[in-house]
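A protein chain is absent from this complex, but the other protein chains hold their places.
Lettered A and B in written order, each chain numbered from 1.
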Amino acid sequence: METILEITDLCVHFPGRGGAPVRAVDGVSLHIAPGETLGLVGESGCGKSTIANAAVGLLAPTSGRVVVAGTDIVGASPRLLREVRAQVQMVFQDPITSLNPRMTIGTAIGESLLVRGRAAGAALRARVGELLQEVGLRPDHADRYPHQFSGGQRQRVVIARALALRPALLVCDEAVSALDVSVRAQILNLLVALQARYGMAMLFVSHDLAVVRHVCDRVAVMYLGQLAEIAPRDALFASPRHPYTRALIAAVPDPDPAVQRARVSVPLVGEIPSPANPPPGCRFHTRCPVAVARCAVDVPALRSVGAAMVACHLA
Amino acid sequence: MRRISLGTALIFAGLLAFIVAAIGADVFASNDPLRQSLLLRLRPPGTATATAYFPLGTDDLGRDLLARILYGARASLMVAALSVSVSLLVGVTLGLMAGWFGGWVSIVAMRAVDTMLSIPAILLAVLTVAVLGPGFFNLVLVLGLTRWPRYTRVAYAQTLQVAALPYVRAAEMAGCGPGRILLRHVLPNIAGPLMVVATSEFGLMILFEASLSFLGLGIQPPYPSWGSIMSAGRQYVVRAWWLTAFPGACLFGVVLCVNLFGDWLRDRVDPRSQGR
Partner (left out) sequence: MIALSVRDLSLAIGRTNIVDAISFDVAPGEVLALVGESGCGKSVTAQAIMRLLPAAIRQTGGEITLGATSLSNLPARAMRDLRGRQIAMIFQEPQSALDPLATVGNQIAEALRQPLAKVRAEVRQMLVEVGISDPDRRIDQHPFELSGGMCQRVMIAIALIARPAVLIADEPTTALDVTIQAQILALLRRLAAERQTAVVLITHDMGVVADIADRVAVMYAGRVAETGPTAAVFATPAHPYTALLLASIPRLSDVPKSALAVIDGQVPQPADYGAGCRFAGRCPRADRRCVAETPALRPVADGRLVACFHPVGG
């Protein structure tokens, strides 16, 4: 099967305070086909950003393989990495710190084309103008600085910059989380439209399940550095197999009081354990409402259940 | 946008006066600072002869003190500006590289900084001048090459901070090499704090130049420097107070203005340090 991103057995451990390493990502495998959008959801600190950064080579994994467009980027030379990055670009969470405050947005958007010798001078300006129009800004905005834009407009600039090289894969790490609620829909619509127009694949990282459901074809649910479940969108939301996925979906309050209050959801009990000291067996067993004795001992492997891959003994 | 207070205006006026005096020394001085006249030795301020007027009096060789102070200002400005430029270049380059590459580069650079900072600066300067010999260029070189560690420290810490920001990640993703990232993305965003350090170093350099010249290790006679004027006037403190008082007051005033300007700049650059 052809893939644009293939991650195999990825482990990323950070040195932790007082000995035990933080096992931010611990044996995750996933792949994305060309043109497909994979959502990555999970609670704070479960390792979503770590995977996103490893996927674009901004972070060196402890072990595992990351293959982007046919090239293994783990341990790749800076030169090879630079070449691969023409295929994969990133949109970050915070539109304020994603743009150099001392650089006009035109320069920022055109930079990748310039340093790779793809365009210069008038041709570059024209291309930057096109990119600005694609994201709903005006070509004459190119000479402005980031502080002259609102958060939503800045995120458009960041998206234009990421599109400049026409990447085959766009990694969005919480791309709408920092935006005003009334501006979020603008950016979501833009991402969906651009993806359809250019057929890019996307790795869409978010903690917001409703947003992920809206833009993704398949969804991976993470818990404490591991995959709990990965499934096609409709299957995942219609019949979540992993108890954590079920809890996560149940915990998202529906912005409709009639629906929300009719739901009988039992909140999960307990706190999220530390990734420096994950529970043995199934990592979710300390909070799992259906856990059995075996869950505390045996690590559940990710296995096929219907259309989904699930890491649960009871699925 | 923001109104400038009277105090700030005074600081600017003082600095401007210093720079204008230094640059336009030939215009403002009516007498040649090197011309001696043994008949006009140690005349008090306000002395006038048939051909010349000495508003600040004359020195022990009968030279016009005003002219010598103006040309001395030029020496101060040039030494300070050039040595700050040299140390800024060396220090910032080292700091940027240490912050970006980390690893052994940063270990070596920061050890060098610690070592340099543990040697008293003036002692280091005196020793090097003693070896290289005095003179304008040696002075610039010595000050420039001994005063870089503070820039390195600041540049290093700031680079670490800025390099962690998403826009630097984006530049990496765009395919920029380390050179472009450091010059276009990091340097412009750490320039503010560096300018603050440079200003306070500028004040120090003026003092160092004066001190070394006072000790006879800086600008060499007959060329004037505030330090050497005061040094020469030292023996006549009682008889000819103006020889030490005027250059001393100039030195004090200029360094004070530079330092106050530095404080003002720091508040502008870093709003958190604003005491309000």
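Criterion: contacts are C-beta pairs under 8 Å (C-beta built on N, C-alpha and C of every residue); 3 or more make two chains touch, one makes a residue touch a chain.
This is a predicted model, so every value here is computed, not measured.
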Touched by the hidden chain, restricted to displayed chains: A
Touch criterion as defined above, residue of A:A33, A:I249 or A:A296 at the omitted chain: A:I249
Per the touch definition above, residue among A:I109, A:L209, A:L227 or A:A291 touching the missing chain: A:L209
For subunit A, residues in touch with the removed chain: 43-44, 150-153, 180-186, 188-189, 192, 196, 207-211, 213-216, 233, 237, 247-261, 265, 267-272, 287
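Going forward, only the chains that are shown with their structure count from here on.
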Euclidean distance of C-alpha centroids - subunit A vs subunit B, Å: 51
Subunit A - residues contacting subunit B, complex: 56, 58, 82, 85-86, 88-90, 92-94, 97-103, 108, 111-112, 115-116, 158, 161-162, 164
Residues on subunit B engaged by subunit A in the complex (per definition of touch): 165-167, 169-177, 180, 184-185, 188-189
